[in-house]
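Sharing a structure here in C-alpha coordinates format.
On to chain A.
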Amino acid sequence: MTTKNMLPVAVMALAVLVLWYAGAVWLNAPTATDALNRAGHDWTTADLIRATLAMKRPILPTPDQVARDLYTSLTGYPVTSIRNLLYHTGVTAGAAMAGFGMGVVLGVALAAGIVQARTLESSLLPWVIASQTVPILAIAPMIVVILGNMGFTGLLPKAIIAAYLCFFPITIGMVKGLRSADPLTLDLMRTYSAGTAQTFRLLRLPASLPYLFTSLKIAVAASVVGAIVAELPTGGQAGLGARLLSGSYYGQTVQIWSALVMAALLSVTLVAAVGLAERVLVPGGRGGAR
Partner candidate 1 sequence: MPAAQPAPLTLVPPAADTAPRTIVDIRNLTLTYQAADHPVYALSDVSLSIAKGDFISLIGPSGCGKTTLMRVVADLEQPTSGEVTVNGMTPEQARLKRAYGYVFQAPALYPWRTVERNVMLPLEIMGMPKADRQQRAREQLDLVGLSGFERKFPWQLSGGMQQRVSIARALAFDPDLLLMDEPFGALDEITRDHLNLQLTRLWLSTRKTCIFVTHSIAEAVFLSTRIVVMSPRPGRILDVIDCDRDLPRERTLDIRESPEFQRIAHRVREGLMEGHSYDD
Partner candidate 2 sequence: MSRSNMARPAMAPWPLVMLAAPLLPFAMLDGAALYLPQIPVALALFALSVATILARRLPASALGEAVLLLVGVAAAYAAPLVLLNQGHALAQAGGLWLYLAGATLLLWRVLALLAGVTGPARLAGPALFGMALVLLWEILTRGFQVPTILLPPPSLVATAFAANAADLWDDFRQTVLISVLRGYLIGCGAGFLVAILADRVPFLARGLLPLGNLASAVPVVGIAPIMVMWFGFDWQSKAAVIVVMTFFPMLINTLAGLQSAERIQLDLMRSYGAGYWRTLAMLRLPCALPFLFNGLKINSTLALIGAIVAEFFGTPVVGMGFRISTQVARMNLDIVWATIAVAALTGSLLYGALALAERHVTAWHPSLRKR
(Lines give C-alpha, C1' and ligand atoms only; values in the text may rest on other atoms or scores of the structure.)
Protein backbone atom coordinates (compact mmCIF):
# COMPACT_ATOMS: atom_id res chain seq x y z
CA MET A 1 0.00 0.00 0.00
CA THR A 2 1.36 3.40 -0.85
CA THR A 3 1.65 6.08 1.78
CA LYS A 4 -0.79 8.14 -0.24
CA ASN A 5 -3.51 5.62 0.50
CA MET A 6 -2.69 5.25 4.20
CA LEU A 7 -4.87 8.10 5.38
CA PRO A 8 -8.03 7.27 3.40
CA VAL A 9 -7.76 3.61 4.40
CA ALA A 10 -7.22 4.54 8.06
CA VAL A 11 -10.22 6.87 7.96
CA MET A 12 -12.29 4.18 6.29
CA ALA A 13 -11.25 1.60 8.90
CA LEU A 14 -12.09 4.04 11.68
CA ALA A 15 -15.47 4.73 10.11
CA VAL A 16 -16.17 0.99 9.95
CA LEU A 17 -15.27 0.64 13.64
CA VAL A 18 -17.43 3.58 14.69
CA LEU A 19 -20.35 2.31 12.62
CA TRP A 20 -19.85 -1.15 14.09
CA TYR A 21 -20.10 0.11 17.67
CA ALA A 22 -23.03 2.36 16.79
CA GLY A 23 -24.73 -0.58 15.09
CA ALA A 24 -24.11 -2.76 18.13
CA VAL A 25 -25.77 -0.21 20.42
CA TRP A 26 -28.67 0.23 18.04
CA LEU A 27 -29.29 -3.45 17.29
CA ASN A 28 -28.75 -4.69 20.84
CA ALA A 29 -30.75 -1.93 22.51
CA PRO A 30 -34.18 -3.64 22.48
CA THR A 31 -32.93 -6.83 24.16
CA ALA A 32 -30.78 -4.88 26.56
CA THR A 33 -33.75 -2.67 27.50
CA ASP A 34 -35.81 -5.76 28.25
CA ALA A 35 -33.05 -7.18 30.42
CA LEU A 36 -32.62 -3.93 32.33
CA ASN A 37 -36.36 -3.58 32.87
CA ARG A 38 -36.53 -7.14 34.13
CA ALA A 39 -33.71 -6.44 36.58
CA GLY A 40 -36.05 -3.88 38.16
CA HIS A 41 -33.50 -1.15 38.96
CA ASP A 42 -33.62 2.33 37.52
CA TRP A 43 -31.23 2.68 34.64
CA THR A 44 -29.71 5.50 32.62
CA THR A 45 -28.76 5.75 28.96
CA ALA A 46 -25.15 5.15 29.94
CA ASP A 47 -26.23 1.91 31.63
CA LEU A 48 -28.06 0.90 28.47
CA ILE A 49 -25.06 1.58 26.23
CA ARG A 50 -22.80 -0.31 28.60
CA ALA A 51 -25.23 -3.21 28.54
CA THR A 52 -25.52 -3.27 24.75
CA LEU A 53 -21.77 -3.50 24.38
CA ALA A 54 -21.35 -6.41 26.80
CA MET A 55 -24.15 -8.82 26.05
CA LYS A 56 -23.76 -12.57 26.27
CA ARG A 57 -25.71 -13.27 23.11
CA PRO A 58 -25.76 -9.96 21.25
CA ILE A 59 -27.49 -9.44 17.93
CA LEU A 60 -24.27 -7.71 16.87
CA PRO A 61 -21.20 -8.34 19.02
CA THR A 62 -18.68 -5.53 19.35
CA PRO A 63 -15.22 -5.79 17.80
CA ASP A 64 -13.62 -6.12 21.22
CA GLN A 65 -15.93 -9.01 22.12
CA VAL A 66 -14.94 -10.80 18.91
CA ALA A 67 -11.28 -10.06 19.52
CA ARG A 68 -11.50 -11.37 23.08
CA ASP A 69 -13.29 -14.53 21.91
CA LEU A 70 -10.62 -15.07 19.25
CA TYR A 71 -7.87 -14.53 21.80
CA THR A 72 -9.23 -16.99 24.36
CA SER A 73 -9.97 -19.54 21.64
CA LEU A 74 -6.51 -19.31 20.11
CA THR A 75 -4.50 -19.19 23.31
CA GLY A 76 -6.70 -20.94 25.87
CA TYR A 77 -6.67 -24.42 24.30
CA PRO A 78 -4.11 -26.63 22.57
CA VAL A 79 -4.10 -26.41 18.79
CA THR A 80 -5.51 -29.93 18.49
CA SER A 81 -8.50 -29.08 20.68
CA ILE A 82 -11.88 -28.72 19.07
CA ARG A 83 -12.33 -25.53 21.07
CA ASN A 84 -9.34 -23.90 19.37
CA LEU A 85 -10.38 -21.97 16.26
CA LEU A 86 -7.00 -22.65 14.70
CA TYR A 87 -7.91 -26.34 14.57
CA HIS A 88 -11.06 -25.53 12.59
CA THR A 89 -9.15 -23.14 10.37
CA GLY A 90 -6.67 -25.93 9.68
CA VAL A 91 -9.46 -28.32 8.69
CA THR A 92 -10.93 -25.76 6.28
CA ALA A 93 -7.53 -24.76 4.94
CA GLY A 94 -6.70 -28.43 4.26
CA ALA A 95 -9.86 -28.93 2.22
CA ALA A 96 -9.38 -25.61 0.46
CA MET A 97 -5.77 -26.39 -0.46
CA ALA A 98 -6.60 -29.90 -1.69
CA GLY A 99 -9.41 -28.44 -3.79
CA PHE A 100 -7.15 -25.65 -5.01
CA GLY A 101 -4.56 -28.22 -6.14
CA MET A 102 -7.20 -30.22 -8.01
CA GLY A 103 -8.63 -27.04 -9.50
CA VAL A 104 -5.23 -25.91 -10.74
CA VAL A 105 -4.55 -29.26 -12.43
CA LEU A 106 -8.01 -29.38 -14.00
CA GLY A 107 -8.01 -25.71 -14.98
CA VAL A 108 -4.58 -25.77 -16.60
CA ALA A 109 -5.29 -29.05 -18.39
CA LEU A 110 -8.57 -27.72 -19.79
CA ALA A 111 -6.89 -24.49 -20.87
CA ALA A 112 -4.06 -26.36 -22.59
CA GLY A 113 -6.62 -28.54 -24.38
CA ILE A 114 -8.69 -25.56 -25.43
CA VAL A 115 -5.68 -23.67 -26.77
CA GLN A 116 -4.34 -26.69 -28.68
CA ALA A 117 -7.60 -28.06 -30.11
CA ARG A 118 -10.03 -25.85 -31.96
CA THR A 119 -12.77 -28.43 -31.58
CA LEU A 120 -12.54 -28.22 -27.80
CA GLU A 121 -12.68 -24.45 -27.88
CA SER A 122 -15.87 -24.19 -29.86
CA SER A 123 -17.75 -27.04 -28.15
CA LEU A 124 -16.32 -27.18 -24.61
CA LEU A 125 -15.67 -23.54 -23.73
CA PRO A 126 -19.35 -22.51 -23.73
CA TRP A 127 -20.05 -25.33 -21.25
CA VAL A 128 -17.15 -24.31 -19.05
CA ILE A 129 -18.76 -20.89 -18.86
CA ALA A 130 -22.23 -22.39 -18.38
CA SER A 131 -20.90 -24.58 -15.56
CA GLN A 132 -20.31 -21.43 -13.56
CA THR A 133 -23.83 -20.16 -13.97
CA VAL A 134 -24.93 -23.25 -12.05
CA PRO A 135 -24.99 -22.09 -8.46
CA ILE A 136 -22.48 -24.75 -7.49
CA LEU A 137 -22.92 -24.07 -3.82
CA ALA A 138 -26.44 -25.37 -4.28
CA ILE A 139 -24.96 -28.72 -5.23
CA ALA A 140 -22.53 -28.69 -2.33
CA PRO A 141 -24.76 -30.61 0.11
CA MET A 142 -25.59 -33.06 -2.70
CA ILE A 143 -22.02 -33.86 -3.44
CA VAL A 144 -21.29 -34.29 0.23
CA VAL A 145 -24.21 -36.70 0.57
CA ILE A 146 -23.42 -38.59 -2.63
CA LEU A 147 -19.78 -39.04 -1.80
CA GLY A 148 -20.72 -39.90 1.77
CA ASN A 149 -22.86 -42.73 0.38
CA MET A 150 -19.94 -43.95 -1.67
CA GLY A 151 -17.87 -44.08 1.47
CA PHE A 152 -15.91 -40.87 0.99
CA THR A 153 -16.17 -38.53 3.90
CA GLY A 154 -14.04 -35.80 5.39
CA LEU A 155 -11.73 -33.89 3.14
CA LEU A 156 -12.52 -35.17 -0.35
CA PRO A 157 -16.11 -33.96 -0.82
CA LYS A 158 -15.16 -30.51 0.39
CA ALA A 159 -12.09 -30.48 -1.84
CA ILE A 160 -14.20 -31.38 -4.88
CA ILE A 161 -16.52 -28.45 -4.27
CA ALA A 162 -13.57 -26.13 -3.75
CA ALA A 163 -12.02 -27.46 -6.96
CA TYR A 164 -15.23 -26.83 -8.90
CA LEU A 165 -15.18 -23.19 -7.81
CA CYS A 166 -11.45 -22.83 -8.53
CA PHE A 167 -11.01 -24.33 -11.93
CA PHE A 168 -13.05 -21.82 -13.86
CA PRO A 169 -11.01 -18.64 -13.27
CA ILE A 170 -7.87 -20.67 -13.89
CA THR A 171 -9.13 -22.04 -17.19
CA ILE A 172 -10.27 -18.65 -18.43
CA GLY A 173 -7.10 -16.89 -17.26
CA MET A 174 -4.85 -19.59 -18.68
CA VAL A 175 -6.58 -19.61 -22.07
CA LYS A 176 -6.03 -15.87 -22.22
CA GLY A 177 -2.45 -16.27 -20.98
CA LEU A 178 -1.49 -19.09 -23.34
CA ARG A 179 -2.81 -16.96 -26.18
CA SER A 180 -1.02 -13.85 -24.95
CA ALA A 181 2.26 -14.69 -26.66
CA ASP A 182 3.10 -12.04 -29.26
CA PRO A 183 2.34 -13.32 -32.79
CA LEU A 184 5.84 -12.22 -33.79
CA THR A 185 7.45 -14.43 -31.17
CA LEU A 186 5.22 -17.30 -32.32
CA ASP A 187 6.53 -16.73 -35.84
CA LEU A 188 10.04 -16.68 -34.41
CA MET A 189 9.45 -20.14 -32.90
CA ARG A 190 8.27 -21.28 -36.30
CA THR A 191 11.47 -20.03 -37.95
CA TYR A 192 13.33 -22.24 -35.47
CA SER A 193 10.98 -25.04 -36.60
CA ALA A 194 10.09 -25.66 -32.96
CA GLY A 195 7.41 -28.28 -32.36
CA THR A 196 4.05 -27.70 -30.68
CA ALA A 197 5.34 -29.02 -27.36
CA GLN A 198 8.48 -26.88 -27.51
CA THR A 199 6.52 -23.75 -28.41
CA PHE A 200 4.20 -24.52 -25.53
CA ARG A 201 6.99 -25.02 -23.02
CA LEU A 202 9.34 -22.27 -24.17
CA LEU A 203 6.91 -19.56 -25.20
CA ARG A 204 3.25 -20.02 -24.35
CA LEU A 205 3.74 -21.23 -20.80
CA PRO A 206 6.13 -18.49 -19.65
CA ALA A 207 3.97 -15.89 -21.39
CA SER A 208 0.94 -17.13 -19.50
CA LEU A 209 2.47 -16.92 -16.01
CA PRO A 210 1.28 -13.39 -15.15
CA TYR A 211 -2.26 -14.34 -16.20
CA LEU A 212 -2.02 -17.60 -14.29
CA PHE A 213 -1.11 -15.86 -11.07
CA THR A 214 -3.87 -13.28 -11.42
CA SER A 215 -6.30 -16.18 -11.79
CA LEU A 216 -4.71 -18.12 -8.95
CA LYS A 217 -5.40 -15.28 -6.53
CA ILE A 218 -9.08 -15.34 -7.46
CA ALA A 219 -9.13 -19.13 -7.37
CA VAL A 220 -7.52 -19.49 -3.95
CA ALA A 221 -10.09 -17.15 -2.43
CA ALA A 222 -12.83 -19.14 -4.18
CA SER A 223 -11.45 -22.39 -2.79
CA VAL A 224 -11.89 -21.09 0.77
CA VAL A 225 -15.51 -20.15 0.00
CA GLY A 226 -16.06 -23.61 -1.47
CA ALA A 227 -14.57 -25.41 1.53
CA ILE A 228 -16.58 -23.37 4.02
CA VAL A 229 -19.90 -23.84 2.25
CA ALA A 230 -19.17 -27.56 1.81
CA GLU A 231 -18.83 -27.77 5.57
CA LEU A 232 -22.32 -26.38 6.14
CA PRO A 233 -24.24 -29.63 5.56
CA THR A 234 -21.80 -31.92 7.38
CA GLY A 235 -23.64 -31.10 10.57
CA GLY A 236 -21.29 -29.29 12.87
CA GLN A 237 -18.19 -31.43 13.22
CA ALA A 238 -15.13 -29.44 12.33
CA GLY A 239 -14.14 -26.56 10.11
CA LEU A 240 -15.06 -22.90 9.93
CA GLY A 241 -18.28 -23.66 8.04
CA ALA A 242 -19.36 -26.02 10.81
CA ARG A 243 -18.63 -23.28 13.36
CA LEU A 244 -20.84 -20.88 11.37
CA LEU A 245 -23.65 -23.44 11.34
CA SER A 246 -23.48 -24.39 15.00
CA GLY A 247 -23.15 -20.73 15.95
CA SER A 248 -26.31 -19.98 14.01
CA TYR A 249 -28.17 -22.95 15.57
CA TYR A 250 -27.34 -21.97 19.13
CA GLY A 251 -27.49 -18.20 18.68
CA GLN A 252 -23.78 -17.87 19.50
CA THR A 253 -23.22 -14.70 17.50
CA VAL A 254 -19.75 -14.10 18.87
CA GLN A 255 -18.75 -17.55 17.63
CA ILE A 256 -20.08 -16.75 14.13
CA TRP A 257 -18.15 -13.51 13.97
CA SER A 258 -14.95 -15.15 15.20
CA ALA A 259 -15.29 -17.83 12.53
CA LEU A 260 -15.90 -15.15 9.90
CA VAL A 261 -12.83 -13.21 10.98
CA MET A 262 -10.72 -16.35 10.84
CA ALA A 263 -12.11 -17.18 7.38
CA ALA A 264 -11.22 -13.69 6.19
CA LEU A 265 -7.73 -13.99 7.66
CA LEU A 266 -7.27 -17.40 6.04
CA SER A 267 -8.34 -16.06 2.63
CA VAL A 268 -6.16 -13.00 2.85
CA THR A 269 -3.18 -15.09 3.95
CA LEU A 270 -3.61 -17.53 1.08
CA VAL A 271 -4.00 -14.73 -1.48
CA ALA A 272 -0.91 -13.06 -0.07
CA ALA A 273 0.99 -16.36 -0.31
CA VAL A 274 0.06 -16.65 -3.99
CA GLY A 275 1.18 -13.05 -4.46
CA LEU A 276 4.50 -13.88 -2.82
CA ALA A 277 4.93 -16.92 -5.06
CA GLU A 278 4.23 -14.67 -8.03
CA ARG A 279 6.94 -12.24 -7.00
CA VAL A 280 9.43 -15.07 -6.70
CA LEU A 281 8.44 -17.06 -9.79
CA VAL A 282 7.47 -14.49 -12.39
CA PRO A 283 10.52 -12.74 -13.79
CA GLY A 284 10.13 -9.00 -13.78
CA GLY A 285 8.01 -9.01 -10.64
CA ARG A 286 4.27 -8.52 -10.61
CA GLY A 287 2.62 -8.85 -13.99
CA GLY A 288 -0.11 -6.41 -14.84
CA ALA A 289 -2.18 -8.99 -16.65
CA ARG A 290 -5.89 -9.00 -16.09
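The rule is simple: a contact is a pair of C-beta atoms (placed from the backbone, for glycine too) under 8 Å apart; a residue touches a chain by one contact, two chains touch by 3 or more; residues count from 1.
Basis for inclusion: all candidates are chains of the complex that A comes from, given by their letters.
The shown structure was predicted, so the numbers you read here are calculated from the model rather than taken from an experiment.
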Next item on the list: Determine, using the touch definition above, which of 1 or 2 touches chain A in the complex.
Entry: 2
Next item on the list: Would you mind writing out the residues of chain A in touch with candidate 2 in their complex?
Entry: 1, 4-5, 8-9, 11-12, 16, 27, 59-60, 118-119, 121-127, 129-130, 132-139, 141-142, 145-146, 149-150, 217-218, 221, 224-225, 228-229, 232-233, 240-241, 244-245, 247-248, 251, 253, 256-257, 259-260, 263-264, 267-268, 271
